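Would you mind keeping the following structure in view while I ask a few things?
Complex shown without one protein chain; remaining protein chains in place.
The first chain written gets the first letter, and so on, giving A, B and C; residue counts start at 1 in each chain.
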């Protein structure tokens, strides 16, 4: 197992992160990061029960010490193995209220999660990814964006500031590390994802929420692209979404 | 054969169009459209020799009569069968010269190909695609864009005007026909494609040109997305491309 | 009068074009172009009555012969004088209907007006503008865009295709002719303009329509920018506009 390539999925809850972990677990050992272990325990167990190899590490990506500790554990578990893919799917920073009611902490929560958290994740994974260019699929770093990556709507400034910053980071890394053989992508999720938390949200039409499994398929597709033909940005939305 | 789903690929030369045709021919009968039969004959033969089902029709998509004639032939060949996918990959309109040296015909050539041609193609294929929503993969209409879809560079106005117009059309159709079950996408090809015409173009790094086969894989991926999770726009470029 | 700098305003009706003409007439002789003389007669008379110098020429900018004739007249009237500014404000191509109901002529009407018309206007004015770099304000070519310059909404494809193409042209010309001393700009009008035709359109809030006079002030501001500090794109909308 030591030399089996592995993938790291950050921001795993019972939705997109879990589906991405399941998908990548067909090919790789997977490490799941989330602040709250409750968010990854069941999917870790499920993957291992199905013959995959998964571990979970409680991590606060916005905290350098927590990140340091997590990647030490990763190094112990997978040290000699090549890192095939890293996916940054952290939520957080989704505060919505009138601007003048925001505290500094509420406003900066978007950047803490999407900016600082992504910075730490990228700094830890890129040195490993750069060593993995001999794998069949180019090593890949994917960031999850949102509608707010492109549009700063009224009362959404904390989240939009974080998601805009994340997109800036993704572009910058794609331009710096692409020529070094690491595929950096940014996927814009534009709509409501079909997860337990949104079960009660109903729409006039059926199939109006994004399917986490289908999102994971698109992440995997990006991962399998050869370096001649890399996608940087892909926007995903339900067929009935207004945009 | 009559009820086998089919796909129509417009703009088939010895590059992207041929690769898309080959890829979609694994699942569907394919109809290849190009102005010059020399552009599709060999790939039609190749697909049929490999057990696929391909036909080619010489068509000028910017000419309503030629389009009328082509779709009458398509109707004769595939009338009762569902249209699973339509890909608009026409080139044309790539005139590059100082603006004041352009003739009206040169300037409008970009729109003739990318605007009017795409209009005809969409008007003929959308009524068929709308009938195919019961197929396993949602019926799909994909347009091929370029760097010039997003940026009007100096001396590129004919091509950029055409590609900008094509992107406007793609957006408009995605918003109108998405809720009707047709997946409309726009793929931005940002770089030099590795085709016979560009063989002599050399770069400092290897793998610096887009691989038509890999482009076709991405078109196919878009086609297989469920309607909960449709990608509209994807940009593809080589790992060393400046952007 | 022969050596007084002049400006050409294309697309003059009782709204933005007339206001731009009035504004630029404070500094320059003005030539007003519109297909229908009824659209410019009253503003021409008004400017002349107020001590300005205005002429109107009936012109179809999408028709090369009509353009040829118009610029011969302009040459007769203003031949030795420097052209200080040219504004392309043509409407046209605003057809809104379900895509499958569009005729080819309806779809292409947007490009005929916004693409081909702008092409002719730019080809005729740029050679004159390039000779005017010694004027106090850099010679300026401004194109009027719209919401549809950036977004292809459902059922708006004719207009959006035209406005996207116009924006491509504006970008390309800014990049080619900026270094030659001609200031090319693109102004995006995002909202309903307060003109006679929209008088009956009411909104919940007052001042919810764009004021043509204020639009003209912004065009003039762009015209007065020194070449060190040129604005390319400015979006204008009412304070209550949703965007």
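Annotations
The rule we apply is simple: a contact is a pair of C-beta atoms (placed from the backbone, for glycine too) under 8 Å apart; a residue touches a chain by one contact, two chains touch by 3 or more.
Predicted model, so just to flag it, every value in this text is computed and none were measured.
In terms of the touch definition stated at the top, the absent chain reaches A, C within the entire complex.
Contact with the undisplayed chain is limited, among A:58, A:157 or A:218, to A:157.
Within the whole complex, the absent chain has one touching residue among A:20, A:34, A:148 or A:189, and that is A:148. Residue A:167 is the one among A:22, A:35, A:78 or A:167 that touches the chain not shown. Contact between subunit A and the absent chain runs through residues 64, 98-100, 102, 104, 107-108, 111, 115-116, 119-120, 122-123, 126-127, 148, 151-157, 160-173, 175-177.
Although one chain is not displayed, its contacts with subunit C can still be listed: residues 138, 175, 178-179, 181, 183, 194, 205, 207-211, 214-215, 217-218, 221, 224-241, 243.
Following the convention adopted for this analysis, only the chains that are shown with their structure count from here on.
In terms of inter-chain touching, the protein chains here are arranged end to end in an open line.
Where the sister copies subunit A and subunit B meet, the same residue numbers recur on both sides for over half of the interface positions.
Once the centre of each chain is set as its mean CA position, subunit B and subunit C turn out to be 34 Å apart. The distance from the centre of subunit A to the centre of subunit C, with each centre set as the mean of the Cα atoms, comes to 46 Å.
With centres taken as mean Cα positions, subunit B sits 31 Å from subunit A.
Counting partner chains per residue, subunit C has no residue touching two or more of them.
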